[in-house]
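A single protein chain has been omitted; all remaining protein chains appear in their positions.
So, subunit A:
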Amino acid sequence: MSQFPLISVMTFLPLLGVVLLFFVPKQSHSVHRMLALLVSLVTFVVSIPLVTGFQSNADFQFVEKMPWIAAGPFQMNYHVAIDGISLWLVLLTTFIMPIAILSTWTAVEEKVKEYMICLLLLEVGMLGAFVSLDLFLFYIFWEVMLIPMYFIIGIWGGKNKIYAAVKFFIYTMVGSMLMLVALVTLYFKAGAGDFNVLRFYEVTLDPATQVWMFLAFALAFAIKVPMFPLHTWLPDAHTEAPTAGSVILAAVLLKMGTYGFVRFAMPLFPDATDKFTPLIATLSVIGIIYAALVAMVQEDVKKLVAYSSVAHLGYVMLGVFALNLQGLSGGMLQMLNHGVSTGALFLIVGFIYERRHTRLITDFGGLAKQMPVFATIFMIVTLSSIGLPGTNGFVGEFLVLLGAFESELRWYAVIGTSGVILAAVYMLWMFQRVMFGELTNPKNQTLCDLNAREVGIMLPLLVLIFVMGVYPTPFIEKMSPSLEKLIVHVKTKQQGAVAQVETVPAAPQVMPAAAVVPAEHK
């Protein structure tokens, strides 16, 4: 295997930026910004061949594998690859990073160097987590993400930044530490010889063990998603984080949780997945309704968007656990949509915050007259967040609800649908109070419209909103084979376990469905 290590180059390119930034003097803020932007743009460009070279099949592609740690009973490999599930999330990450960096052009004036270093380190962590096929490697990247995000919230955040940062860190840490115990337990139970996820897929654990393992993994992921009632860190973190932090948090970090369910929790513990589906669906639906209701009464625009995140992620979870092609691809699509739309919403909140240094809805009103370009963009993003047909949000939400309706989660889908209405209510109401009405506040009468940089930031997102809304086929096409394989894998393993119980209870099970097990290739 002597192909170009595209994934590694992409993953560690931002690290090169970090190293370069170390040598730039402290005061040259514009150099820091340019350098970080350049590095993130190059990273994005490097990631494009991943899409163009991606074969629309279920295989893991661009595989790189080499031994890393070998000591005692453990064998950890540096093993990275992408399939249809991770492809778009990787792209979303590399796509959103330049936008996030550009958004802080004028917002962050202090310690710009450190800020950029944190952002780039964060990118390494996120990309690494999405491409890792070695569970130990995944865990390292998963944990490494915490540190820069902690500093981003804690140093450049708002009034309650320290509280929010510490809460974010400890919440996520508790979850992930239990995952660590579970993954080591899994390793010993499976007797797999290394931490290769694909090898763990082949192992059939007894249902009782699966329950505990699933709970430990699911806790880590559910905190990150965040699922009700583990979501309380999110509004704090979102509200206090600087704009770029909120954008990245919403666009990518939260996806880490849902991705974890799809990649690890469900295929590794199929029986437990089956068992916990009603619980997770219930929590998702509660999350959808509850977060929407809470969002409705928020006075702070950013908090409102943060709660809308919780609701959106509820849909994703519902779609994922419907465990059929519509639901899963809807969930995956919704992950991307949420990244684009909510990322854009946070940028918008950042624009008005930079101008007025307030985010209270009551401080605004009638901005549309003063800022027509801004109003147009805001409207488009709002509508996409609500899921208006023709925008990206619609396709994902529709598929999720369709999938859930066709699965055993029918009644959850019915309740979940009411969340769509609630979303329209709180988003439109917020939009109306901020943008329409009388321009009474004298401070708002002198506001200037978006400048070229700001429009430039929003433009790629707006294009995506429409492209994904009108023509989502290429996105779905590339992810479908992997999702199908995943569904077949989980379902057969569930049936396999049932068959095992019915026939010979104690006999070791030879998986009949060897064909569905992901074939590892070079």
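We adopt the following convention: a residue touches a chain if its C-beta (ideal position, glycine included) is under 8 Å from a C-beta of that chain, and two chains touch if they have at least 3 such contacts; residues count from 1.
The definition used in the following text is that contacts and distances are computed from a predicted model.
A.B. asks: Quick one: the chain not pictured, UniProt calls it what, "Lactate utilization protein", "NADH-quinone oxidoreductase subunit N", "N-methylglutamate synthase subunit B" or "Branched-chain amino acid ABC transporter permease"?
C.D. replies: "NADH-quinone oxidoreductase subunit N"
A.B. asks: Can you work out which residue in A:Val9, A:Ile69 or A:Met379 touches the chain that's missing from view?
C.D. replies: Result: among the candidates, A:Ile69 touches the missing chain.
A.B. asks: Given the contact definition stated above, which residue among A:Gly84, A:Pro98 or A:Gly154 touches the chain not shown here?
C.D. replies: Here the residue in touch with the unshown chain is A:Gly154.
A.B. asks: For the chain left out of this view, which of A:Trp88, A:Tyr139, A:Tyr201 or A:Tyr412 touches it?
C.D. replies: Checking each option in A:Trp88, A:Tyr139, A:Tyr201 or A:Tyr412, the one touching the absent chain turns out to be A:Tyr139.
A.B. asks: To test your reading of the contact rule: which positions on subunit A touch the chain that is missing from view?
C.D. replies: Interface with the chain not displayed, on the subunit A side: 68-74, 111, 114, 139-140, 143-144, 146-147, 150-151, 154-155, 161-162, 165-166, 169-170, 173-174, 177-178, 180-181, 184-185, 188.
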